[in-house]
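Of the protein chains in this complex, one is absent; all others appear in place.
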Amino acid sequence: MIVDADVHAVIPSIETLFPYLTAPWIEYVEQSGFKGPVDTPYPKAPTSARPGSGTSLQHLREQALDPLKVDHAIVNCSYAVESIHNPDTDIALARAVNDWLVAEWLDKEPRLRASIIVPSKQPAAAAREIDRVAADRRFVQLYLPVRSYLPYGKRHFHPIFEAAVRHDLVVGLHFGGAPGNPPTSVGWPSYYLEEYAGMAQAFQSQLQSMVVEGLFDRFPALRVTCVEGGFAWLPPFLWRLDKEWKGLQREVPWTKRLPSEYVREHVRFTIQPADLPPDPARLGRLVEQVGGEEVLLFASDYPHVHDDPPVQLLTPKIMGSNAAAFYGRIG
Amino acid sequence: MTIALPEQASTQPVQTALIDCDIHNSLPSEATLDKYLPERWRQHREAFASRAYHGLYYPLASQHAARTDAWPPSGMIPGSDLGFLREQLLDRWGMQYGVLLPLLSAGKQLNLEWGAAIARAVNEWQLAEWLEPEPRLRASIVVPYEAPDLAVAEIERVAKLPGFVQVELESRTHEPLGRRKYWPMYHAAAERGLPMAMHFGAQGGWPITGVGSPSFYVEYHAGQLTAFQDQVISLVTEGVFEQIPDLKFVLIEGGFGWLPPLMWRLDRAYAKLKAEVPHLRRLPSEYIREHMWFTTQPVEEPHEPRDFQVMLDDLAMDDRIMFSTDYPHWDFDAPDAAIPTSVAPELRRKIMAENARALYRL
Partner (left out) sequence: MARYVVARAEDLPPGTRKIVEVAGRQVGVFNVGGELFALRNRCPHQGGPLCEGRLAGRLEVEAPGEEWEFSREGEILRCPWHSWEYDIRTGQSWFNPARVRVRAYEVEVAGGSGLDAQPAAEVTAIAGTGLRTAGLSALRKGPYVAETYPVMLEEHYVVVEIDA
């Protein structure tokens, strides 16, 4: 089986969502000039789209699904509802995106699966949206932008994870997000390059939070993917977290195992971007250090451009059987 | 049948020369600095004292973040009693030199002039009560780093005094350290042949992660790695080293295991996004290898011991790694136990003393 764990569907403009919004919302958009959550971190950078790519289903078929011969591809839509402060707009747009994903993508292409967009600033409302759409088993995952206004391990977010586990959905932490707080603990970087390379720190902070807050102790069936975050940073991060936890575990008494054990069991990583060492001979040891090929998932990240993954990473497990095993609703 | 432990407790000083690149001298009390403060600031201290970013604090795991055996018999707080520090650290381990990094919040004061006053008083205190009585010690110039003009003035003043080997910053600053605001400080340091030294700590007015405020001290402590990574990315990407070729930057108490993957990541990002940063002429990893130094504590503890050498090989910065204990803090690294015995003798010599000797001209 071949599973592409990350392809992108882009909403060209807010008018695209009109068929999925009720009349008051259409009126609001038309009269306020609101363009949707376009205030996001993805500039027109060269990483945003490979040359000749496009945002239509036809492009996706011709340039990703068909050439790679995928059985399934998981569609992620990075529409930044988390950047919206109005609680009702947030909910309305999330619903509209999910309905659009069904109508324009899932219904039109049987190979596709999708991640549910939620109003993550409002965990109870997010849980209701999950409950609304989860009966459609083509939704296999939740989409949470890795950048958030509070670390996802905090108890505040439990309703989201409770709903995910109840519906056998994986939680996908995805590159990006526009929550309104700085991308780093030291303020706002000047360049997109910094934010692009620095996104790994957001993944580190989220994994750290989820582990030490006991999210996996509260929800032992929870599974998380780190999408478009790379993985070469993982070994030293886990060594350090394990080391610190040994002396400071008293503060987080619900954690019963080393942090690295929780990550090895509950978390998977897509391989784009891989941020690999320049020496290809080093790759084998890196894969061992992260816990073996079982923790890696193939993803094209179409249409974003990173690097072509080396052939050694394109094993049958990484290409599909890991995803089939990890996603309860695939395979 | 008796089986002895193969590692024997060391009661002798280590045989290799030893330089400790991270020692924390602390003030015995708030009033200690009064002697070094002008009257106007003495009164300010009594009436208003410290005013830093608030609501971002994480209680420590032990008092003063110290080893519980580092309390001097004199009753003073850990790190404040020079006599006990000599006995428990310098003499106990046979140290040739130690570099002081006081963590006294000058840089994070919201009242910038007050921060400058504290910095000046701390530097005077270091000179009088640490450097003058103890020839093995060297000190770091404390500066109000969020007010670069005031910081430059203090660097210019103190660089002329004996025994100060670098300029000290803390890692969580209000802007990423590569930003233009901080450049005057870097110029001032480089012109005087002084490295900049960024040490673990502080709060810069933001949540301590880029994804909001976490709950626990373990996240504050382990999460410092993300601040170190953010700062390295900023310093390199903003072209600080391209602008100031003589600048040296020491990263203290962040470890370094995270650095090789960061170099790989930054180099690949640069390859894709170089059009955004035409002021850079070299690969990010080249700037890092040429301009940066690291201290060892808290020493990395890979799951498999052989990965320590893999990490050193990935880093390829054998001349830039410097041993540190972080005395008197709880995550202290013992000179005879922290660096794995697998490290080759020549590299061990460099780590334990020679790299620091070269950088600080000891």
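As written, the chain order gives the labels A and B, with residue 1 at the start of each chain.
Definition applied: a contact is a pair of C-beta atoms (placed from the backbone, for glycine too) under 8 Å apart; a residue touches a chain by one contact, two chains touch by 3 or more.
These figures come from a predicted structure and were not determined experimentally.
K.L.:
Which candidate, A:136, A:168 or A:261, sits in contact with the chain we can't see?
P.N.:
In the full complex, the listed residue that touches the missing chain is A:261.
K.L.:
From the list A:213, A:228, A:275 or A:301, which touches the chain that is not on show?
P.N.:
A:213
K.L.:
Which one, A:245, A:302 or A:326, makes contact with the chain that was left out?
P.N.:
A:245
K.L.:
Where does chain B touch the missing chain, residue by residue?
P.N.:
1-3, 5-7, 9-10, 61-62, 67-70, 303, 330-334, 336-338
K.L.:
Touching the hidden chain in the full complex, which residues of chain A are there? Just list them.
P.N.:
155, 213-215, 217-218, 242, 245-250, 253-254, 256-258, 260-261, 264
Keep in mind that, in the parts below, only the chains that are shown with their structure count from here on.
K.L.:
Based only on mean CA positions, could you tell me how far chain A sits from chain B in angstrom?
P.N.:
About 35 Å, centre to centre.
K.L.:
Once bound in the complex, which stretches of chain B touch chain A?
P.N.:
61, 171-179, 204-219, 221-223, 225-227, 229-231, 233-234, 237-238, 255, 257-258, 260-262, 264-270, 272-273, 275-277, 298, 300-304, 307, 310-311, 314, 330-331
K.L.:
Of all residues in chain A, which touch chain B in the complex?
P.N.:
Listed in rising order, the residues are 45-47, 146-154, 179, 181-194, 196-198, 200-202, 204-206, 208-209, 212-213, 230, 232-233, 235-245, 247-252, 260, 273, 275-278, 282, 285, 289, 305-307.
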